[in-house]
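What you see is the complex with one protein chain gone and the rest in place.
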């Protein structure tokens, strides 16, 4: 953990105790088994709102706490540890980032306070196929009399069913593959012509495919400049990557702790298995990767807070290294636990399934390795 | 080892005992320290010729033994174990393959018997830069009155100083990068206009850079069809890759044996170090990789003997897997031996240095991974 | 003995007469069905009966015990011909652990009476066997088992709990490893008992796995009875029986190919999901390299299986190389699932519902259940211990076993 401020330490401790007491992973399991409508329970979300979490990023002038990205990361990490289900990340981190980066003052006035108090759930709808390729957007936003008409499909929209509003990336010019000609819009999720289809994913989180059929939106739904949305979209996605990496570190760190605990307590062949050198060294590898990934994750969030010059680089670094570690860790979580890890009643499977979904979100390791190289110009 | 025929077993046993008795790695070290002119000692080459090794590939009608590639592989493996220096591979394997694949009957009559009895050393000169990219050949072979004139440079020609004749790939049409327009020629290495520059490489093997300045050669120096040399070149390189993989397996297997021996005998902390589980498991990994690489190596040589359909695929597979194993093995040879492995008086360094050079020859692992994917059409 | 050509032609003729054409190409369905269901009907029942009658359920076993007494080369021809006409030998799946593990071990260690009583039921696919080996607190350390059997007249009385007993809920017989002498050292005092599952003193409870429902059960013995005639091998020397049995298991797990695998080449699946660039290369250079590595590893594994067979000159025997092949087979299969998940992108992350096709949902299940390959049948780590000790001759390390 970085050298946290006193405030960050307080928030972390509060988050940890609230989540482990009120919403341990067992609650996530119950939610999964009960097949909750939006893949989270309303009381979780209400509790988070009560603690002010949805307002962590939102500046004070818009009703939030303005505490910044690293602080939000501290909370996301604790959430990742318990797999706590809520629309917090989708709305208060990604949605809020979109409005903060791209919105004019009127749009900020309209959306940020509602995000901060949890009354609106704003989510980003960007990808259109099974893979994350931002420039490939082909959804059409054509001019009509009152503003724009949206036609097309969005896939794997996080909290897409629970969302009350969508930030949509669509093409106002150019062709799929062009960076130029993409624009962002914000609109209510129940606008006529929108149909949403819930996805039953292996990690039991809320995703939706969303189709847009002649969806009319007013001109002032445009977020940022016309045709210039790609850079904004990349900036939003950078923040999303950095944030989800914090959640991933939490998921992986919890997996590490479970594994270390097992290594210290499980006996085989007359000794605790952690005394077998091959497993001891593997634990050392996992620990080393964990520390490296954490450094990258914190540096990316810090760079966003500092408005540093190398945000994009650090966010790709963070998503990639965190993804690599989570991949390795989640497989070892099962392997080291052996047979018990294979059973559904033990929690390892929940973490493994979540791990692969998190790796895929906002670009997997391969995507960010390539992007990192592009950013470094080779 | 494959299910060898009786003949192959006999040849292997003979090669092993001759090499370990007459030319163990200590002889290679002496050759290195004496800086022998062609990076091998004449008596080694004479001894090999006496045993008929240069004629292993050459058909009986041309004065050879016609025993095939897998049998030659058996010998190369034993050579790789002792790092025995000679032009055997360059001439009797690669050079002979070139003539056998591309030569007309007259050319075969001219060159093969001389290769088989060791009186000619024929080597392939193909690459022109620091990396192996066959299609990038830009050396010019322009028509002149009597035949062709060669102008250009060749790099890293194996046994380039010792060679009495060269198989040269040059461009008779098209541009660097085109597969079409490459032709092969065979010519005496002392032809006017050729200058050769010995390279002092880290593995103390004989390589040369060769420049061609207005080198006039007769029309019948053309090997194979005009402009159609690329497919032939690829076929020659496939065989070269498959053969050097056999040598690599030998070098790696010897490294493995040295390491295993050390693991069984070196004591630290009051026990032999092979009893530390982390090292025992690493030895298991090395052994597994060794067996996998051997299977690929033998399958490639066998496929050439059988004139199979997937020779190219198997040769790339073989070079890549053998290279990966040799890379891993040579690093672990040093690591597991610790301090003693770092000293020049111990042999590990000789094997490590040879390993990297062998990996680079005829395309490194990255080259063959890419080629394998191309061959499988993805 | 007939020569290969004659034998092949005889097999062809037999298949023409005995294989119900309605089952042609139904390999996956037959495997699925035979793995979970005992009562067959119609063509499937007929096919099982025909196989059994010819001894083709366990073709290399002696005719006296329900086999066909074939040589291994002949058995290979039989398998090839079956595959050629789209037939599938469903008896191994019907017999649970019978054909692959229990049978070969009974053939080696059993009395004539045991062979006569047990092998025909297995070879005909009418008796399904499960194995009670692992226990909740033992895991890979099989020898620390605590399930006990005490002599009681003509029977042994078993008490204790087993876990990971695959198919216990649908099996008719069980091979159980039990402690028969508590005073002996860990690996001594263990015996291998065979007992019928149809007794009130045995209870089974299915285990739900991370991939969903599973064939595995917890199995509870509460004064369960095994006949004294059904102790395999010598009393208190069950450890050597089980070692052999596990070698047979390892042997049966050295193949990387999975039944029912797609006919489409893996790289074509990748191209379908990921797309290609102008040069026809997979449109994800990073994934392309890892895919190439995977395909090379898979080929290297297959070539090694073939080479080791050839070196053994046809003697298909339980070899020490099985440990390396088990581990490479595991890696190849697990990495294939991971790569498939990755190349499918978001479509690879589904659990159910019509947003995901069958191929996608199947991959998630087999990705998850495949994690067990490096755990069961001697874990990845245990195999490495075996390689290091038994093949390489390195001294025993702290991890015994």
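Residue numbering begins at 1 within each chain, and the chains themselves are lettered A, B and C in the order written.
Assume a contact is a pair of C-beta atoms (placed from the backbone, for glycine too) under 8 Å apart; a residue touches a chain by one contact, two chains touch by 3 or more.
Being a predicted model, the structure only gives us computed values, none of them experimental.
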Contact list for the unshown chain, restricted to visible chains: A, B, C
Touch criterion as defined above, residue of B:149, B:234 or B:370 at the omitted chain: B:370
Residue among C:43, C:169, C:188 or C:286 that touches the chain left out of view: C:286
Residue touching the undisplayed chain, where the options are A:16, A:197 or A:281: A:281
Hidden partner interface residues of subunit B, rising order: 127, 129-132, 155-156, 197-204, 207, 209, 266, 268-271, 275-279, 331, 334-335, 338-339, 341-345, 348-349, 352-353, 356-357, 360, 364-366, 369-370
Subunit A, residues in touch with the chain not shown (by the definition above): 1-3, 260, 263-264, 271-272, 274-277, 280-281, 283-285, 287-288, 291-296, 298-299, 317, 320-321, 369-370, 372-374, 376-378
Hidden partner interface residues of subunit C, rising order: 285-286, 288-289, 397-398
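Operating definition for what follows: only the chains that are shown with their structure count from here on.
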Approximate Å spacing (C-alpha centroids) for the pair subunit A, subunit C: 41
Gap in Å, rounded to a whole number, between the CA centres of subunit B and subunit A: 52
Numbers and ranges of subunit A residues touching at least 2 other chains: 276-278
Where subunit C touches two or more other chains at once, by residue number: 381, 384, 397-399
